[in-house]
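Of the protein chains in this complex, all but one are displayed in their positions.
Right after this comes subunit A.
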Amino acid sequence: MVIDALRADFLFSNESQMTFVHELINNGYALGYTAYSNPPTVTLPRLKGITTGSTPNFIDAVLNIAEEDTSSTLGDQDSWVKQMHASGWKINMFGDDTWLKLFPSYFAKTDGTASFYVSDFTIVDNNVTRHLDYELSKEGQKHWDCLILHYLGLDHIGHKGGPASASMPAKQREMDSIIRRIFESAVKKDDNTVFVVMGDHGMNEVGNHGGSSIGEVSAGLLLVSSKFRNLQSAQKAPIPRNADFDYFDHIDQIDLVPTLSTLLGLKIPINNLGTFMHNLLPLYTAKDKLNVLIKNALQLKVLTDKSRNKVTSLDSEIDVSSVSALLDFLHDSKRELSKTSSDYNYTDIFYGLAGYAFTALLSLVLFFTYHRGCLLEACVDLLFFILYAVNFFGSSMIEEEHHLWWFFTTLFVATITVKSKSFYSTTLLICLRLLKAWNNSGQKNNIKSNMKIATYVASLSSDIGPVVVAFLIASTLATYCFYVTEGATVKGNGDGTIMRFVTFVSTSLLCFITFSTKFLSYLSETYDLKSGFKEIPDWCSSYIQWIGQRLGTTDINTINQQLFSLFNKVWLVTLAFHLLKPLLFKISKLPDPAHNYTRLILTTFTQLLISQTNFNNVPIFFLLLVILLSFQKLVPPSSSNAISLFTILMQNLSFFQFGFTNSLSSVDLTNSFNGLSSYNMIISGLLTFVCNWAAPIFWSLAYLHLTLIPDGRNWERLYHRLLVTLTFYSVSGLVLILSCYSLRFHLFIWTVFSPKILYFLSWMACGLLVDFGLSCIVTALYIK
């Protein structure tokens, strides 16, 4: 039974609600472990590790998100699932459909649940539990030899509300009761059944996972069998909660593979790097002990021989009749193999590197050809790009990249300030500082030394919190409403007022929907609304009821989904209208077709971005608007180099100040399914992208807002910005690839550098889709 994101403390600590588990441990039926799960701590690579015993491939972290991919199957690789299948076992699998993706053909009976529908805590689990009635019955038990259950609800709660979420204790009790059911009906009476309860990975303090922080790699593991009573284990649960996740023995998660195979009498999967859990050895007689260990040692020996390119016999290296010598051998070969298990295909790496270097060279040539009149400016730009890129050689500079952007941005803004001596630069600086204070991004040291406004707002008590959040969200949205109307007057004709009115009303309606969605998700994620509206003020509950009546439902999640799908439809219509407005005006010969065009596009897009942003971060968009407006006052549209640089700086700075980092665990999946009634890979992928890259999209459009002016040179300016962006990405990307290549044996290559490459790829996707694609569409439709 796999419970997704079951951290060790959820099972064993004194704050754990799983009392039956504690009882099992205290009665000697169960052994508890803290199992180290190798990063990347994402479900797909972890399941590969748990079944094959090998260390994972990094690309799996990406495939984890691309649900419909088939290249990640384990059809050919050896695993205990394959061994069971080969021995003629019948395996039933219920739960996360990642298993089905890994093992498409081994299961006798399956029911998969999609793992990315994160806002649903109950149905995913009920879809698994509903099978237990039959499977655990006398009749049902005859029809399987191995039952795999994978519960996702706990992980979803983590993603939504973190480990301290209001829904967490109830979920733990639910899981505990399922463990009790399985134990009592299948394990208690049967000595030959082993029951494994485990998390595939843990979660960090905000409930995300993917990285390598201590919480994410400390998964819980519980082995249950009636046989274990003979072990006389002295384990006592619960253990006081501690920050080091120190609960019982520490093992590697992959150790489960040889242990399980041995206990069940199967062959150990050939690629396994794990070792037998030695505290289970007393289960065997003295002779069997040796056999068990020799079996494991021989299997590992094959792998070490392969990596050393020479074959020797096991007897020649160690004394095979001594348990301790065998244990040492297992330990050593495991360590050696985990070090060398990364295999590089150098030809492909060099082809890729050469291709990228060529592109970088090409973009540099273009860049300098364009800037031949102002070489100094180009050199300063290039110096900045290189200074930034050099930081990729330091793992901590990647982890704390937001510091770099803050440093560069303040430098840049201070330079402008000195030139301008205007009041607006003070506004600009103060807004930047507030932007930084909102989330104080970063992977370490950011909790103890810094105040975060977002955390402060989210932790306000229930009598003041909803008021403050509602005010912040509403005022942000209202600012955009007024901003879009302020410039909407059309000179001369009487239809100006009508246009203005229509724009204001349509924007306000859109804003109202956005407000409701964000405010409702705030309420549902901060307070436990499942058991009534007691925790929240009266006006909030009447507000929810009022909307619920209009939509004909009372469940807050359904309300929100309906609102989101309504929003998406209205938004698409509005956007289409605004994009085509200049064209329509031109055709029907109305005056001033392109008037206010970029402002409308910017505001409309911001509505989408806000609806895709975590409620905590909505007020940031107010700051972004103020920064944009003050910058507009400080720098005229003609100084395109300054604006292009500013766009790159602000794209990156605000990306990090939304709370994102270069770790996979900070990817925000909470808004990926807004308004979707079924799983759709492309749309939810797009929504995830918009949710995480909201700030870069905003600044890309803001650039157009600053530079689209009716002088017929818009394409020239856009070309300049794209050239700067291209040079930026090609120079820094080249250095990044070089640094990853030269540091490929670095300790942090899989935990720091590889995620950075994935992030960099997403940045390039952003460059291609938004900076290039969207900008071109918007510029092309700007018709005067």
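Everything that follows uses one rule, which is that a contact is a pair of C-beta atoms (placed from the backbone, for glycine too) under 8 Å apart; a residue touches a chain by one contact, two chains touch by 3 or more; residues count from 1.
The rule we apply is simple: contacts and distances are computed from a predicted model.
Visitor: Quick one: find the hidden chain's UniProt protein name among "AP-1 complex subunit gamma", "Glycosylphosphatidylinositol anchor biosynthesis protein 11", "Protein EFR3 homolog cmp44E" or "AP complex subunit sigma".
Guide: UniProt protein name of the non-displayed chain: "Glycosylphosphatidylinositol anchor biosynthesis protein 11".
Visitor: Which of A:F12, A:F228 or A:F384 touches the chain that is not shown?
Guide: A:F384
Visitor: Pick out which of A:K295, A:R713 or A:K784 touches the chain that's been left out of the picture.
Guide: The single option touching the absent chain is A:R713.
Visitor: Among A:N641, A:S762 or A:T779, which one touches the chain that has been omitted from the display?
Guide: Answering carefully, the residue with contact to the hidden chain is A:N641.
Visitor: Pick out which of A:T359, A:S420, A:S508 or A:S541 touches the chain that's been left out of the picture.
Guide: Candidates A:T359, A:S420, A:S508 or A:S541; residue touching the omitted chain: A:S420.
Visitor: I need the residue numbers on subunit A that touch the omitted chain, in ascending order.
Guide: 370, 372-374, 376-377, 380-381, 383-384, 394-397, 399-400, 403, 406-407, 410-421, 423, 425-426, 429-430, 433, 436, 442, 444, 448-451, 635-636, 638-642, 645, 713, 716-717, 720
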